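One chain of protein is taken out of this complex; the other chains stay put.
Letters A, B and C mark the chains as written, and numbering starts fresh at 1 in each.
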């Protein structure tokens, strides 16, 4: 029972990967075709997701051991930040640099709004890295709060709202 | 050979996940589109499924050791119950709260019947949790009986019968 | 290098699962829809495939240890036989008992031919189980020969030939 923070680290990672997957689905749903550059960004995103189990396991191990958990939490938060950054860059490649591949043309202003909104969403993770050295539980708390926020219906009311009711195909 | 209950725990979990997967397929087949709330419920369902290997392994380990198997069996049964509860809630979100996303309109009365039938299906698992402290073999037996029941043709004759002959797409 | 039979066991299992997967694809390609019974047989087939990694690991371990490899090889062969038997039963359910779900009607005579051919294909595995107690290398050799045979172009010239040039969808 005393090991609940370790389990929390796993659950938070799982939900965050799930939300990335939902957003990824929405981002790629905008495309009618892909080119080499988008596939490579997609690959890097997958690599970022693939790193998470290792940093989560690291976090869980050091939380149990009760020493060195500051650095482990910083690495845990940094892996979330890295994944988020790659996702923003993938979206940037799609919306600003390959608009010709979109199903429906997007207003450049709207594209910038979506990207600004997505970039802002990485700020809490940056904070989670820095504050890891104060306490790993702050990192865990911030990451948990982000996961819960994005899971709530309110999260879909941002500029990325247009994937509500995505058709199944 | 004396370890057969451990293996039984794995086989029961496998078949139960398989049946959830079949029912999940039927439930999502009713939808022509998904929204944020359904995707999040789907994610929680996946989280529930992801917990099962751990509780199954716990059950198998304590059945071999022969001590503490009461609590392990209760946790095993509880993970089935949790998964079932999330599945009922996902179905509720689809049938009662997002009927506009259905391919074909459903009669509210029929929707309530399906949900009541699904909710009733969780009763044996609740019993399996409580009786785990009498004997873990009762838990195993109840979970096995549920798996066999749902695998038999008779199981598809409930109100959720409309997924017989689901087209492949 | 002396451990090559262990590695061979893994490669043979991999190729056999792959061939089952190809044949499975062909069998389900015949269907325009599925019902509860076919989905349950499909689930049992998946369970059979899921057992193979364990029996393969058992085979590899005992071949390295050099004792008890007779029984391990019999279990290895038996898991191939079980998987094959479930596959034949799945096909039987599709071809004889649910012909109304087929895309194109099949001549009952042709259906029986396909099933007889598939059932005959299990004979070598039955032999591999029995001869495991003479030498595990006979089991390995028979399973390898079956894998190579089914991978060769000649294998597709049996009554199940109609999946040549299966369209990609």
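We adopt the following convention: contacts are C-beta pairs under 8 Å (C-beta built on N, C-alpha and C of every residue); 3 or more make two chains touch, one makes a residue touch a chain.
Fair warning: this is a prediction, and the values are worked out from it, not measured in the lab.
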### Query
If you put the missing chain back into the full complex, which of the shown chains would it touch?
A, C
### Message
One chain is left out of this view; which of A:101, A:127 or A:144 touches it in the full complex?
### Response
A:101
### Query
Which subunit C residues would touch the chain omitted from the figure, given the whole complex?
11, 14-15, 18-19, 22, 151, 153, 155-156, 163-168
### Task
Pick out the residues on subunit A that sit against the missing chain.
28, 31-37, 39-40, 43, 46-47, 50, 101
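The rule is short, and it goes like this: only the chains that are shown with their structure count from here on.
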### Intersection of the contact lists for subunit B and subunit C
none
### Query
Can you tell me the C-alpha superposition angle of subunit A onto subunit B, nearest 5°?
90
### Query
Rounded to the nearest whole Å, what is the centre-to-centre distance of subunit A and subunit B, using the mean of the C-alpha atoms as each centre?
29
### Task
Any chance you could list the residues of subunit C touching two or more other chains?
none
